[in-house]
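Heads up: the structure comes next, in structure tokens.
What you see is the complex with one protein chain gone and the rest in place.
Every chain is named by a letter (A, B and C) in the order it is written, and numbering of its residues begins at 1.
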Amino acid sequence: MSTDLQDFRAEIRQWLDREAPTDWRSAATHDAFVESQRAWFRKLVAAGYAVPHWPERWPGGGRTLLEQKIIYEELSRADAPRLLLPFVSTYHAYATIGECGTQEQQERYLHAILDGETWCQGFSEPNAGSDLAAIRTKAVRDGDHYVVTGQKIWSTMAQYADMCLLLVRTSTEGAKQAGMTYLLMDMDSPGVTVRPIHQIQGDEEFAEIFLDEVRVPVDQRVGAEGAGWAVAQATLASERGLTLMELSYRMRGALTRIARQLTEVGRADDRGALRDLGALKIRIDAVCALADQFLRKRMNDEEQIGDASIVKLAYARCLRAYADLGVRFAGLDGQFHAPITFGDLNSGNWMADFMNSYAWTIAGGSDEVQRNIIAERMLGMPREPKSWTAEVAA
Amino acid sequence: MSTDLQDFRAEIRQWLDREAPTDWRSAATHDAFVESQRAWFRKLVAAGYAVPHWPERWPGGGRTLLEQKIIYEELSRADAPRLLLPFVSTYHAYATIGECGTQEQQERYLHAILDGETWCQGFSEPNAGSDLAAIRTKAVRDGDHYVVTGQKIWSTMAQYADMCLLLVRTSTEGAKQAGMTYLLMDMDSPGVTVRPIHQIQGDEEFAEIFLDEVRVPVDQRVGAEGAGWAVAQATLASERGLTLMELSYRMRGALTRIARQLTEVGRADDRGALRDLGALKIRIDAVCALADQFLRKRMNDEEQIGDASIVKLAYARCLRAYADLGVRFAGLDGQFHAPITFGDLNSGNWMADFMNSYAWTIAGGSDEVQRNIIAERMLGMPREPKSWTAEVAA
Amino acid sequence: MSEMRQTLEDSARKVFPNWEAARDASDAWAQVAQLGWFMVGVPEKIGGLGLGDEGLAIIFAELGRALVPGPVLTQFLVIEALVAGAPFEERDGLLERAMSGEIMTASLAIGGRSSEAVMDADKASHILLRREDVVALISQDGAQVKARETWDVSRRLFDVAVVDDAQRYVVARGQKAAQLNDRLDTLLCIALAGDALGGARAALGLTLDHLKGRSQFDRPLAMFQALKHRVADLKMMIDTADAFYADRTSQSLTALEAGELKNFCCAVYRDTVEDAIQLHGGVGLTTEYAIHRFFKRAFLNCALGGDADYWNERAGRAAMAESQAKA
Partner (left out) sequence: MSEMRQTLEDSARKVFPNWEAARDASDAWAQVAQLGWFMVGVPEKIGGLGLGDEGLAIIFAELGRALVPGPVLTQFLVIEALVAGAPFEERDGLLERAMSGEIMTASLAIGGRSSEAVMDADKASHILLRREDVVALISQDGAQVKARETWDVSRRLFDVAVVDDAQRYVVARGQKAAQLNDRLDTLLCIALAGDALGGARAALGLTLDHLKGRSQFDRPLAMFQALKHRVADLKMMIDTADAFYADRTSQSLTALEAGELKNFCCAVYRDTVEDAIQLHGGVGLTTEYAIHRFFKRAFLNCALGGDADYWNERAGRAAMAESQAKA
């Protein structure tokens, strides 16, 4: 590694030693957690570490992917809070507006993101599941507005968002993908109701968004009417590698929690338990190597179709195995409820971790969808004939 | 249990203590094994234990299912050889000819079975796999003979059989099932060539049968021309419960092999290994209970569609787990080749046992086929539309 | 036997057609008492129905199917202790009160006991104290109880410290205490096994309903072969557990035999709910759907009454001993 990069790493490490919050796990409520996220984001913006993937003209922008990797490695190493609240803003909103937005939209929104304006994503719908093209939220043109009615779900922290990346249907003619349009919606607009989703582990990381004749100005459209599917691809492609690398490294660091659990229950010398711990440790190391390799492929423009599915599936399965071992070693102790730790997938609150791990096997394309992609698009196995779909739909 | 049954059990147990061969595992060749099978069958016929499921007019026949169960329980307990060579004769040939054959066919063949005439089954074909209706072996009527040409595969011990239960195609019109006919073929007929299949564990339990214009007299047909599918169902339904019960009990008895293996490698106090052994022991007990219950359902005429699939799948998966644990505990020792033990699925020759276990996950309807049956016919999940098949076939 | 099963199951399904019908703990308790379930295992000559463990086994599975909350399991343990222990003056009176529904409780832990896991200790009139050399019933005011919140809210667990001068009825002592503890462990494991089996069946049912009712990519989820095969495997395991449960509970069991049964049924329950959540997709992660309730109960069942590692190890040691005895 070059001296420059070593210096960069040393610089951020020193900064983190000074500045990284250590009390973020103690947030007792979701509101307190969100507040701590805002504060941490402000610090990172000020120090120039918040948006390393943005172009150079932005403060802290213009970092190479290798430098970005160093930032996230150091954030993991310092056990600093993950950036959850500003995630959609700095990655999805930035990529969408930066790539497909007008000059005015870019002026209006990108600065605001650095000032703390937060975004949520309004893509999924209750009956669409992994089939994004099936969305039904309807937008009807009325003069220089779209009037939007429908329902969105699984929108991360929408209850705290100022703005929404909204995918709507402007036509039901032709291919399902062709009738979709992409809007930027102010969450304060009349007709918008947000209801947090009560998750089974007690978190409210996601929300439903109900839209009742919400008026969105036409100049808030991204791309042409009917071009929403293509714009949505820009949103979805915006971040794939860094997060999985970061999460894999954090899981690696959190192995100590299982080791400590084993000591606590007096089984530090149980050969069977040690073997299971060892097998998990090896698996996590392998997943870390996979996530690293994936990021390197992206850097070198060598990413292949399906690679992202492989990494996500591998991480998700490993995360489940991690939580599973923790639950097992904790025994009865693991069944007593402890307050959840927001934003930590490897908290050592084993039942919460276990339930949290489903977010990775279900959301963002379930394991089943990833397996289809791998089989059909990487391994060349034939798809089912279209007639199958047609017959059932008929 | 009634006193009669207790007496019956005591009687057969005493007989087995005296008569059961103890040296059958030492058969060094397949020929020697077959010879020991013939000898053992002769003994059982003489004692009246060979065909307890046949009607009372046969020596040893007329036993209730409960009595049959006792016989097989005691055979397992005594670790007597399984009856492999005469299996197709006493179950499949008997059921088919007894149920669907003419008076003459019954006279001619059933006596001969007790005298040691052995049968094989000519159903499967190289490209049909689990799809029996796809067979292509062709029979053309020529006067009072059928002239049969084609190829059969996976025929158990066909190289030692005198006769064959042969399923052929007499018509390619209409539904695939409608063009099938059932014949009884003398294996000595000109044009019959048998080639044993070299199995990966070194056994030759199965053979291929090549049929080159073999002439089979028309009076050797069972049922009408074109009624072969229905007759084949009688063959396939002939034995389902006793074998799985017997095999489950034998697996239970053979747990001692794994325990001994563990002692041999000095791990008798390895807690992890003990837990894995314990989990397997519990699972085998559960599978034994399932096999028992299935047999009881058959006795009481309470068998439901899919029950047989459940038992077969449960046994097959458990057998794999059994062999897997043995391989693991044996370590490097398990990789050194030892001569195989014919007719023993739980021989303690772990790699051989492991490879043998695939016979149960593949043959007789693979695990995948069983899962389809369970999902569609027990759980009411919809089948794929027929058009799917049609489109691909077109 | 099959007539008794029919009767008990019919009444259970009438009163508790599903988990929602049993949702309110005190209502459910009243129903269970009224159904006479607490009398099922008690011999006729001391006022019970005399249906033995076979009768109880049917009830346990129904409790699991409907996720019946509250300290039902522990009530059965106390009743069994009163029946099987040494008679004492107040015994018949206490037994009658317990059978009629006065809450009495006991610990649900076996093996490495990090917590006593005493159910509803705050609501019980008496607590069954199980020590190696003595089993005694103490009155609740003789104990300090401390609530331990659980993920499975259908089970309220407490840690309990007994004050020195608590009033106590000794049920068994010395060798007899060991025997009684064994018997109580057996009953607890049967109860958890039955609960797991009933729960697994219900969880699979909910999952099948979901797969059949929901479409994706224009097909019902139930038509995807990969999902079919997963539920087929669950069905196979549940049927195996079912047969194992029927077989074992028709006999008199040692604690190890019951623990083995408990292990198998609880593992099947856990496998079922783990897949059930995944097969439900996103909605399974919300409290609006019922499946998470089964999920949490399945996990708690695994940890109560000795966990999988505990019983597997004991079973393994027994298998080694059996093998040595044969050699």
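Definition applied: a contact is a pair of C-beta atoms (placed from the backbone, for glycine too) under 8 Å apart; a residue touches a chain by one contact, two chains touch by 3 or more.
Bear in mind the structure is a predicted one, so any value in this text is a computation, not a measurement.
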{"item": "Chain not shown, its touching partners among those shown", "value": "A, B, C"}
{"item": "Full-complex contact with the absent chain, from A:10, A:282 or A:305", "value": "A:282"}
{"item": "Hidden partner chain, touching residue among B:215, B:252, B:297 or B:328", "value": "B:328"}
{"item": "Contacts of subunit A with the absent chain, listed as residue ranges", "value": "255-256, 259-260, 262-263, 268, 271, 273-279, 281-283, 285-287, 289-290, 292-294, 310, 313-314, 317, 368, 370-372, 374-376, 378-384"}
{"item": "Residue numbers in subunit C that touch the chain omitted from display", "value": "224-226, 228-229"}
{"item": "Interface with the undisplayed chain - residues on subunit B", "value": "124, 127, 129-131, 134, 153-154, 197-200, 265-266, 272-273, 327-328, 331-337, 351, 354-355, 358-359, 361-363, 366-368, 371, 388-389, 392-393"}
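As a working rule, only the chains that are shown with their structure count from here on.
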{"item": "Highest C-beta pair count, chain pair", "value": "B-C"}
{"item": "Gap in Å, rounded to a whole number, between the CA centres of subunit B and subunit A", "value": "53"}
{"item": "Multi-chain contact residues (two or more partners), subunit A", "value": "272-273, 388, 392"}
{"item": "Sequence positions of subunit C contacting 2 or more other chains", "value": "220, 223, 308-309"}
